[in-house]
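Excluded from the complex is one protein chain; the other protein chains are retained at their positions.
Naming follows writing order (A and B), and every chain is counted from residue 1.
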Amino acid sequence: MKNKQRMWLKRSVAGGAAIAVAVTMAGCSGGASAESRPENEIHVAVYGDATNKVEEQIVATFNETSDVKVVLDKIPGADYQQKLQTVISTSSAPDVFFNWGGGSIQEFVDADLLLPLDDFIEEDPGLQDNFLSSVFDTAVIDDKPYGVPMRGTQPVMLFHNKTVLAEAGIEAPTTWDELLDAVEVLSAKGITPIALGGADQWPTQMWYQYVYDRVAGPELFATALAGDTEVWESDESREALGMLSDLIDAGAFGTNFDSVKFTDGGSPALLRSGKAAFELMGSWAYATQQDADPEFAATSLGYTAFPAIEGGKGDPANIAGNTNNFYSVIKATRYPDTARDFLKLMYSDEFVQAQLAIGNLPTTTNTEEFLDTAANPDYSTFQFELVQDAPSFQLSWDQAYPPSAGTPLKVAVQQFFNGQIDADGFISAMQAL
Amino acid sequence: MGRPGFVWAAPATLFFGLFALVPLVFVVVLSFTTWSGLGDPKFTGLDNWVAIFDDPILIKSLGLTVLFVVLALITQIPLSILLGVWAAGFQRNRAVLSAIYFIPLLLSSAAISVLWRALLDPNFGIPGQLPWLFGDGNLFGKQSSAIGVLTFVAMWQFTPFYTLIFQGAARAIPPVLYQAAQIDGAGTVSQFFNVTLPQLKNSIVTSVILMVVGGLTAFDTVLILTNGGPGTDTTVTPFYMYQKAFRAFDFGQASAIAVVLVLAATAISLVLVRVSGYGKMQSAQDGI
Partner (left out) sequence: MRTRTNYFAGFGSALWLLVVAIPVYVLVSASFQTQQGYSAGGPLALPTTFTLDNYANAFRSGFGLYFINTLVVTFSVIAIVLLLVPPLSYAIVRGQSRMTRGVFQLFLLGLAVPSTAVIVPIFYLISSAGLYDNLLGVILPTAAFALPVCTLILSGSMRDITPELYEAMAVDGASPLRTFFRLVVPLSKGGISTIVVFSALQAWNGFLFPLILTQSESTRMITLGLFNFQTQYGVNVPALLAAVMLSMLPVLLVYLFARRTLVQGLMGMGGK
């Protein structure tokens, strides 16, 4: 009996040790070697949302003729960046992945994980020439291209409810003062002037992006991002914060904005139901409203560029938002040629038309010819002109910074809006990023 | 002869060791490194430890964590004892009511958080319909009300479970004890305090341990309901650790925070185990 038990014990221990060894070995070999990657397929990771139908269509088109098949991995939006960061240096990394350019891939480039696309472009110059250069440049890091634009550009615009504005007898504002006037009129009528999904934090950030750009020009943020954080203390910075305070104090956002979300449909519903008159939001808000109530989107949803600020340094034609999304390729990929051929589809007519049909605005040079085939030609044309005419396109602040700055940045943005910190507190928080 | 040896315990111990103890050692090691998940961790000595104890948000989060555990204890324990003792009666209507009380147990934390987030929307949820009760409905915009919401939702979620525990324990109390108390002339209230409560002691200790451990891991409810906000006003330590690890990709500092959490949890459990006498119950003879 005792012997039998000992045997069992020995075996269990040996088994446990075997597992431990296997795990360690796998850990060592699990790195970047191409051989450990799946055969005859490449994985393409994308941000999971309504746009996926186009990606699915393009993948299907590609797989019709390719021997190496593309597998599309849709990763739910909320934790996309987290998933990417955790897998990208392991053997589970996707071959090609969606990103926002800029800060979102800087660290991967630094860690030597990404494939510079120069060789691809040498073989097919169209991979660069067929895209608007201001957009393509967002994914150029240290003078090397690392991404190909793959969705639509998403400028942030000021949306409004036409019915509410008409009833209040006001026009969509073109200047900051007109906006303040509109806020006063609407408040007096008991309407929340501006819907804000403050609980999500990033919608609040959009207000900073535009006011800072209008008051100080795009240079201030660029300087800060480059490491000279003194600029947050500048007069222009304080002036921008002062203007935001004026707007908040005038009751522009109501009192409960920090309990409202965009992502659960709260703030779009405020605009749609006429409980609020304006919402500053990315171009995707049109699709959000259309999904909820097509009638409203078609007849009552208005949109304008962000108002000009008189005396400000920034060009009123400047815009902010997501310049586009990009596909980047990892160095460890087993089939770089397949990846290259797949990327070529990102400027194909089929791609452009499919994106336009679902309301996205691609940034290829041939987009203009297809604008009349868009789901909503007026809306697409308005956006395209906005982007084409913009001297500067500010990438969303939280995308421009590396992920580690994301949480403190958004916390500061929220706290200044709800009064938990004052201008000095905001400035020192930004300097600490 | 006749008694089970260590072999009986070995598979479970190895399995648990691999997934809980080995990672624990890893966490301690990682807490002395800097690592973003890319490449290899680099040793940086005590840097993370200096950094986290200099971090006002961490200190604040520890206070918040304790606050949430205390709030959970003082709201859930009395309520579930009352409900459990009441439901331990055998009348028919109580069975039906108990079935309704039970419903939150059928829902996951994620489902419950999503449900309450929708219910508490200031404009399109219950606050919008009952302005006399909720004012402007800015429940998630102020620290006090955000803490209130989280405490309330935890109570909604877990009270049924603890009620069941106390219901079971109350049913197991020998009726003789009540009869004796009645002969001594004790009323309902006196019976409750002199017979019921002392008999529930073990269940109370178990519940407290479960609540404390739960409080130190609570993270999904915070993530979905408040995302730690407004600002950092509901950022409890486990959530802060999650943010450091999977939003900022600072696995080194996250690991240092994790070690703090483990130490706190261990210390609390040791105290509770000593108080409750769990640790002494090593053999059948001691247990009863």
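Convention: a residue touches a chain if its C-beta (ideal position, glycine included) is under 8 Å from a C-beta of that chain, and two chains touch if they have at least 3 such contacts.
The model shown is predicted, which means the values in this text are computed figures rather than measured ones.
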Absent-chain contact - pick from B:F32, B:F68, B:F134 or B:F246: B:F246
Residue of B:V85, B:A146 or B:M211 touching the missing chain in the full complex: B:V85
Sole residue of A:D137, A:E167 or A:D264 that reaches the chain not shown, by the stated touch rule: A:D264
Touching the absent chain when the full complex is considered, from B:A51, B:V114 or B:I147: B:V114
Residues from chain B at the interface with the omitted partner, ascending: 1-9, 11-13, 15-16, 18-24, 26-27, 30, 79, 82-83, 85-87, 89, 97, 99-111, 114-119, 121, 124-126, 128-130, 156, 159-161, 164-169, 172, 175, 178-179, 188, 191-192, 202-203, 206-207, 209-210, 213, 216-217, 219-220, 224, 238, 241-242, 245-246, 251, 254-255, 258-259, 261-262, 265-266, 268-270, 273, 278-279, 281-285, 287-288
For chain A, residues in touch with the removed chain: 1, 22-24, 26-27, 30, 48-50, 73-79, 83, 86-87, 90-92, 263-265, 268-269, 273, 284, 287-288, 291-293
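In the analysis below, only the chains that are shown with their structure count from here on.
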Residue ranges of chain B touching chain A (in the complex, touch as defined): 1, 5-7, 10-11, 14, 17-18, 22, 36-39, 117-118, 120-124, 136-141, 226-227, 229-233, 243, 246-250
Sites on chain A touched by chain B in the complex: 1, 5, 8-9, 12-13, 15-16, 19-20, 79, 82, 85-86, 88-89, 107-108, 111, 113, 198-199, 201, 254-261, 264, 266, 269-270, 275, 403-407, 411, 414-415, 418, 420-421
